[in-house]
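Quick one: the structure is below, and I'll ask about it shortly.
In this view, the complex is presented without one of its protein chains, the others remaining in place.
Chain naming follows the written order as A and B, and within any one chain the residues start at number 1.
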Amino acid sequence: MSERLLEVKDLSIEIATRRGPATIVDGIDLHVDKGETLGIVGESGCGKSLTMLSLVRLLPNKIRVSNGTAAFAGRDLLQLSSRELREVRGGKIGFVFQDPMTSLNPVMKIGEQLIEPLLYHREMSKAEARKRAGELLRLVGIPGAEQRLDSYPHELSGGMRQRVMIAIGLACEPELLIADEPTTALDVTIQAQIVDLVKDLRKRLGMSVVWITHDLALIAGLADRICVLYAGTVVEDAPVEQLFAEPAHPYTRGLLASIPRMDGEDAERLNSIGGTPPEPGRRPAGCPFAPRCPMAQEICRTTVPELQPLRGETTPHRVACHVANRVLEAA
Amino acid sequence: MTAQPAIAPLAAADDATVSLWRDAWTRLSRNKLAVASLAVIAILALVAIFGPWLTPYDFLSQDLEARNLSPNWAHPFGTDELGRDVFSRVIYGTRTAFVVAIVVTGIAATLGVVLGAVAGYFGGLIDRFVMWCTDTTMSVPQLLLVVVINASLKPPLVNFMEAQYELTRNPFFRNSIIVDFVLVFGSMALILWPPYARLIRAQVLSIRNRPYVTAARALGLSTPIIISRYVIPNSIGPLIVAISAGLGNAMVLESAFSFLGVGVNPPIPSWGNMISDGLQVWRNHAHLLAAPAIVLGLATVAFSFLGDGLNDALNPKGSK
Partner (left out) sequence: MSTALLRIENLRKHFPVRLGAFGEKQAVVHALDDVSFEIAEGETLSLVGESGCGKSTTGFAILNLHKPTSGRVVYKGEDIAVFDEKRMRPIRRDLQIVFQDPYSTLNPRMTVGEAVGEPILFHKLATRAELPGRIERLLGDVGLNARFAQRYPHELSGGQRQRVAIARALACEPRFIVCDEAISALDVSIQAQIINLLVDLQAKYGLTYLFIAHDLAVVRHISDRVGVMYLGRFAELGTRQQVFSNPLHPYTKALMSAVPEADPVAERTRQRQILTGDVPSPLDPPSGCRFHTRCPIAMEQCRSVVPEWHDRGAGHFVACHAVAG
């Protein structure tokens, strides 16, 4: 149907602890098509950020990829030399991080921070790069863009800083923009501005976007497809409408039921999921969600479920659950 | 009446829980370098305490027949140019080093903690004055300050002592060694207190605004309880680390001053003045330099590794 841009296969990440390596990400399979927006949803510690950081080898100390491949435009990102990797970082893949307050260098003017990747990746002259930087700031909707090039980060508001971060991420016209909770630190009216901006830019520039978030409501209006992560595995992967209309994994159902709605009836109680996610190194033997799952069977406690198409081979809706069919019947 | 939990009680994963201090001790004891350092320090401390019973010779007794001997069975570290036993002198030097380090660090830390806490807690003009004092002290070169204090205060003090002795015939005033120690303690404490003051002030400032202190206020707890149960226990870790490193630092400083002749003066043995003496003859009698220098090096390295180990042990967040 459409062309694969990124295909991650069987990716595992482990952390070194005193008791030896502990798995944080356990055999993740996911892909991004050209021009597609993929939402990666999960709670803190589920490995959603680490998965994306591992692609460009930006993992923190003591954390390393232990297995897997990540084909990006035909090449395995995990096998690149450091020189090839630098071309990819910021060049082919742009990053926007969560905290716009700390992700910008406070002692550099934002113009310089924008120009830097252009000089490096595009080998532009300084004057060209500066002109392009001005265009980029206009593109992300910063008023008085040319004058703003000489501002320092602290002179901008949080929303404006996040726009600058996006401009830096877009500077080299990447094929893939990875946004890691870019609106979590922002107010809701500013969040709406940023979401609209990214939607608009995607349409205009035709790039693919991976948007990492914990907020299902936010991603509903933004993504084409959603991967739900739990304890370092993909538990469900489906086109956005299908995921919300017909969630097949008990965890996805639990998440959807636990968010209060703006429209629905006044429910007396929220359906919360009991318990807490497993810590790395204390993963249960079978399905990682089994200890919290209301529908868990014997097989769930012993055998790890595979990520499989929901009904037959043709649907793009995949779920990793032994009892998925029963979950759908119960709905 | 029994409580109706909102959801099923979450079971604690494991019941064996240890206090933070014991936890810190466990972490420290897992750190081989820190344990080795602790052992070295313990041995040196025992040597310092039991020095008089350990020394085979009086540190002052000269044996002109046996000058500049290399290490042998009778004199494990050899003898110096006056025929004094170097091993005995190193042991007494250890005493000097420990006494100076403990007293000086004690004075400096007490002064620093009190001034720093006052500055941090009350803020305003008091804070500015104390910080001005620390800045001023720290901006003057340490050696220069000590030299100036010694040079300007020592002669009048010695004269004063002599005059008092003439007047009272009290033998206390005949001993000019006291002047030495008072001046060394005083001047070193004077240059060493500002870091403690800064540390404690920063601790108090940050802890005073921690949410758990606000939470304690919101519970209606009184100020003394908040200070004793919230502020102090949370600032003591960094202080212990600083004191451990400070003890080693004080030993080096004492040796440096004695080496330069502004610290403890001969004939009181100090590693510093032994190194100074040994340096003049090191080509022919290397042991005179090596013995005190190696012990000094060992002591300071031990204190610094112990400080590192304590830092890791007391800050579980940093190591996790």
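We adopt the following convention: a contact is a pair of C-beta atoms (placed from the backbone, for glycine too) under 8 Å apart; a residue touches a chain by one contact, two chains touch by 3 or more.
Computed from a prediction, not measured in an experiment: that's the story for all the values here.
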Contact list for the unshown chain, restricted to visible chains: A, B
Contact with the hidden chain (one of A:K126, A:H154 or A:R261): A:R261
Options A:E43, A:E128 or A:E146, residue touching the unrepresented chain: A:E43
Contacting the left-out chain in the complete assembly, out of A:L53, A:M160 or A:C287: A:M160
Chain A residues that touch the omitted chain in the full complex: 43-44, 157, 159-160, 187-193, 195-196, 214-218, 220-221, 240-241, 244, 254-256, 258-263, 266-267, 269-274, 276
Positions on chain B contacted by the hidden chain, ascending: 2-12, 15, 17, 19-20, 210-212, 214-223, 225, 229-230, 233-234, 316-317
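Rule of thumb we're sticking to: only the chains that are shown with their structure count from here on.
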Gap in Å, rounded to a whole number, between the CA centres of chain B and chain A: 52
